[in-house]
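Excluded from the complex is one protein chain; the other protein chains are retained at their positions.
After this line comes chain A, so read on.
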Amino acid sequence: MASAIFFLDLKGKTLLARNYRGDIPMSAVEKFPMLLLEAEEESSAVPPCFSHEGINYLYIKHNNLYVLAITKRNSNAAEILLFLHKIVEVFTEYFKELEEESIRDNFVIIYELLDEMMDFGYPQTTETKILQEYITQESHKLEIQARPPIAVTNAVSWRSEGIRYRKNEVFLDVIESLNLLVNSNGNVLRSEILGAVKMKCYLSGMPELRLGLNDKVMFENTGRTSRGKAVEMEDVKFHQCVRLSRFENDRTISFIPPDGEFELMSYRLNTQVKPLIWVECMIESHSGSRIEYMLKAKAQFKRRSTANNVEIIVPVPDDADSPRFRTNIGTVHYAPEKSAIVWKIKQFGGGKEFLMRAELGLPSVKEAEPERKKRPISVKFEIPYFTTSGIQVRYLKIIEPKLQYPSLPWVRYISCAADYHVRLPEPTQT
């Protein structure tokens, strides 16, 4: 429960505020920048919520804004912070970009949205698609007055009735992001697959969908022997349209989808997988005047797959200059704004191995405090038609009991790097 919500600029000046409960003097916000500053002086770790004189401040930062909630009760902190993120999400969908300017330009509609999204400090409707049905910038141009869509309070609060498409189609994207952390001596410290099933749904009426995956737990429950590989998902999260109790009972994923694009589910696998792109790095520092990087990158997946848009970003000292590169593939450039060199490879075939050498000059005059920031090498890539976990969509059944139309599901797979980091070794001195 929040007493009031504020949008502040980075100096802490209020751009817009909505007082929901009137139980806290709105001037309490004036203390916020000072409290933040004090906390920063105290420690580098300033938490996203703190209490001062009986008032609790919970905030997030977005672009050049603070979005702040205040409360004097022992409120649900997770709920409030998530609600603030939800505000950012909804406003971003409304105004494309949420920042100082868009707050100023859209204050009328922001008040309307804040009124609809929270009542007396309790979150209400936060689905952008539903909000857009009755809160629009052009509502005054409409001949008839807007009315609350049935979906607002429906059990199916995410889909309106009466949707019609001439061609009924569903697109499924299975996207697996890899989080990987490799130590400088080549040990994999952490590897994690975060998968997501995203849908684009263009279906008429109120269709009932059922999605079948090669889910190991389900195969075991039903005593089925799978032909191919079955995948054991550690933790699965579903869009609110999925019937959770059904899934708990027999692992069936059944739902009435929202219209258009949404993320149906996400899952996590902790299984240790071989890093798809292996990067080794050696650094040589030549008597402090020159620094040399030797990189080896190897694609450790099957030959028939290809990684696209591979980028290997190697951090270098801030004050490096006169870069020289040599590589047998792709392009290398120096990005001084990021203090890094970027090695780009458009297509990286499975099983292949490439090398790159980079040499940078260092200024003879050193800064007093040597830079000790430990930035790792980060790697980006996409591998289409491939999932690291081996997850597969076995079927997607679509039934609309009233309309009974034929429909076409399309499925795509892709693996990509998310937080994919290799820690840099200490340079050897020569």
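Note that in this section a contact is a pair of C-beta atoms (placed from the backbone, for glycine too) under 8 Å apart; a residue touches a chain by one contact, two chains touch by 3 or more; residues count from 1.
As a working rule, contacts and distances are computed from a predicted model.
J.: UniProt protein name for the omitted subunit, picking from "RAB39B, member RAS onco family", "AP complex subunit beta", "Translocase of outer membrane 40 kDa subunit" or "RNA polymerase II transcription factor B subunit 3"?
T.: "AP complex subunit beta"
J.: Could you tell which one of A:200, A:216 or A:268 touches the chain left off the display?
T.: For the chain that is not drawn, the touching residue is A:268.
J.: Touching the absent chain in the whole complex: find that residue among A:81, A:282 or A:403.
T.: A:81
J.: Specify the residue from the set A:202, A:238, A:325 or A:405 that touches the hidden chain.
T.: The single option touching the absent chain is A:238.
J.: Touching the missing chain, which residues of chain A?
T.: Output for chain A: 1, 14-16, 19-25, 35, 39, 42-54, 56, 58-60, 71-79, 81-85, 107-108, 111-112, 115, 119-120, 122-127, 134, 139-140, 145-148, 152-155, 157, 181, 183, 187, 189-190, 192, 194, 234-240, 242-245, 247-248, 263, 266, 268, 270, 372-376, 419, 421, 423.
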